[in-house]
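The complex appears here without one of its protein chains, the remainder shown in place.
Let's turn to subunit A:
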Amino acid sequence: MINFILICSLLFLTFSILAISYRLVVGPSAPDRIQALDALGVNLIAGVAIFSVFLRSVAFFEIILLIGILSFIGTIALAKFIERGVVIEHKRSE
């Protein structure tokens, strides 16, 4: 019963990852693709959580925290690159 519900939710998660990959390939502008990558990270977090319930293991919780942090930093860096043209700015004398 419980494994059946978990497999159903993994199936829903797979469909949503397919939809996000469609937006990642087709997306007309660069912010669309960044947004799709961010959503992919969030869905991966949910997938790792479901697998840790499925396997009854507590070893994957660091991975959840790590994917969250890395996805956030990558999104911020890409958005700053689109907005300003550089990721890390240098102080110039004006």
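We take it that a contact is a pair of C-beta atoms (placed from the backbone, for glycine too) under 8 Å apart; a residue touches a chain by one contact, two chains touch by 3 or more; residues count from 1.
Everything below uses one rule, namely that contacts and distances are computed from a predicted model.
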item: Omitted chain (choose from "Small subunit naph/bph dioxygenase", "Electron transfer flavoprotein subunit beta", "[NiFe] NAD-reducing hydrogenase subunit HoxU" or "Na(+)/H(+) antiporter subunit G") - UniProt protein name; value: "Na(+)/H(+) antiporter subunit G"
item: Touching residues on subunit A - with respect to the absent chain; value: 1-2, 5-6, 8-10, 12-13, 15-17, 19-20, 22-23, 29-32, 34-36, 38-39, 42-43, 45-46, 49-50, 52-53, 56, 58, 61-62, 64-65, 68-69, 71-72, 75-76, 79-80, 82-83
